[in-house]
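The complex is shown incomplete by one protein chain, all other protein chains being positioned as in the whole.
Every chain is named by a letter (A, B and C) in the order it is written, and numbering of its residues begins at 1.
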Amino acid sequence: MTDDRLRHRTHEWLPPEPDLERLKTLPGLDYLRELYLGDPRRVPIGQLMGFRPVRFDAGLALFEGFPDEFHYNPIGSVHGGFAATMLDSAMGCAVHTVCKVGQGYTTVEIKVNYIRPMTRATGRVSVEGRVVAAGNRIATADGKVTDEGGRLIAHGSTTCLIFPL
Amino acid sequence: MTDDRLRHRTHEWLPPEPDLERLKTLPGLDYLRELYLGDPRRVPIGQLMGFRPVRFDAGLALFEGFPDEFHYNPIGSVHGGFAATMLDSAMGCAVHTVCKVGQGYTTVEIKVNYIRPMTRATGRVSVEGRVVAAGNRIATADGKVTDEGGRLIAHGSTTCLIFPL
Amino acid sequence: MTDDRLRHRTHEWLPPEPDLERLKTLPGLDYLRELYLGDPRRVPIGQLMGFRPVRFDAGLALFEGFPDEFHYNPIGSVHGGFAATMLDSAMGCAVHTVCKVGQGYTTVEIKVNYIRPMTRATGRVSVEGRVVAAGNRIATADGKVTDEGGRLIAHGSTTCLIFPL
Partner (left out) sequence: MTDDRLRHRTHEWLPPEPDLERLKTLPGLDYLRELYLGDPRRVPIGQLMGFRPVRFDAGLALFEGFPDEFHYNPIGSVHGGFAATMLDSAMGCAVHTVCKVGQGYTTVEIKVNYIRPMTRATGRVSVEGRVVAAGNRIATADGKVTDEGGRLIAHGSTTCLIFPL
């Protein structure tokens, strides 16, 4: 069936080829800055969903995202998965920033509260992840998504497992 | 910069134009079956992320998804946002299936536990959402993502607000 | 069976008799200050568990608690239910502080992360609840439990439903 209203978009990415040697020998913050702040095409999920990292500091990860029509659910607003995906990235990377040399992490669980809907009209959103507690085996972080007027769109928390690489 | 390894994909969708009159006059289950099981291009997020509905019954929503390289994080596995997005859809739609005529819902919060990583090698995954409790103002559901061997990949829960349309 | 090591404790309380007329005619903050900061024996759960309110402001509720041997699980530390109960109180009351005249609230869900164990040696703990987002139908808050050295023991979040009384 042809349909004049049909829309399409092309996204591109580079095959993810994590440099495991550098991952093992760099502190998490250095690895993140080198990897994520380099060529964004090395982060397929960000290219798919339309978000990218802005800044990494110890305990902090900032991303920005661009809600668009292709994120919509059929009820007429941006699907909650967009905020959940960005929060997962920002909160997980916040934990990664405090991993020492030889430490890896994996996300055990995330929780997201949806406060305001996003639409195409929302414009650029900021996503912030911050470490709450970092131990040798477990780290937690929280996060929030805000619009350019500072209005809260969503907030969440995560629990990560820390392990030796 | 050109890069021989660069990959790309094109996704297409129809502009989401929710039929608010039908939304108000049909039970949630009928609306879901008519809308989601019709032309999948009317669900932009599903087209973007590579998942689609399979079945809706009272209290139950089934989806299937196809993990691919374009879902990857830079560490070499499918980003957690893929499971979170599919669970959000399946658990939210499970709640929608029990909405009566004149009731709408919105997702207040989701929680997701990640059990096993997904990769391209995972193949098709099934996503199931089931209502746990449905009241006049609040409904809850839980959900799980499993691979074709029945192995649990992720599970979660959601809280939705029910309101008069 | 008698056992020389047997210990006991007596707690006392006044039958909870909520003044529903005042509940309906006072802002949440005024009601909380009048009720909770009056005779603590009117709060049976606080008398049972050994915690009490310290301060209420708009969007903020502070409690303090006293971990003791009677809170122990059989593995030799304070049971997680003690922190969960205090956080539930502090986060719920934080939401109550921003309820307007004629608004009530009920707790829909809580989430608690346990960071450090509590023992009898922990001493007095502070429990803080803070509103994150307050709408007409849903409000969220987060909370934390800290010891006198400011070390984080647990943190959490809650979602409450706001409704007309």
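As a working rule, a contact is a pair of C-beta atoms (placed from the backbone, for glycine too) under 8 Å apart; a residue touches a chain by one contact, two chains touch by 3 or more.
Quick caveat: nothing in here was measured; it's all calculated off a predicted structure.
For the chain excluded from display, the touched partners among the shown chains of the whole complex are A, B, C. Note on the undisplayed chain: of the listed residues C:Pro16, C:Gly102 or C:Gly123, the one touching it is C:Pro16. What subunit B contributes to its contact with the hidden chain is residues 111, 113, 115, 132-133, 135, 138, 140, 142, 152, 155, 157, 159. Not every partner is drawn; the one left out touches subunit C at residues 1, 3, 5-18, 23, 35-36, 39, 41-45, 47-49, 69-76, 79-82, 84-86, 88-89, 92, 106-114.
Mapped onto subunit A, the interface with the missing chain covers residues 108-109, 111, 137-138, 159, 161, 163.
Here is the rule we use: only the chains that are shown with their structure count from here on.
Separation between the centroids of subunit B and subunit C, computed from CA atoms only, is 36 Å.
As a whole-number value, the distance joining the C-alpha centres of subunit A and subunit B reads 19 Å. Subunit A and subunit C, compared by their mean Cα positions, are separated by 33 Å.
The multi-chain contact residues of subunit C, meaning those touching 2 or more other chains, are 111, 138, 159.
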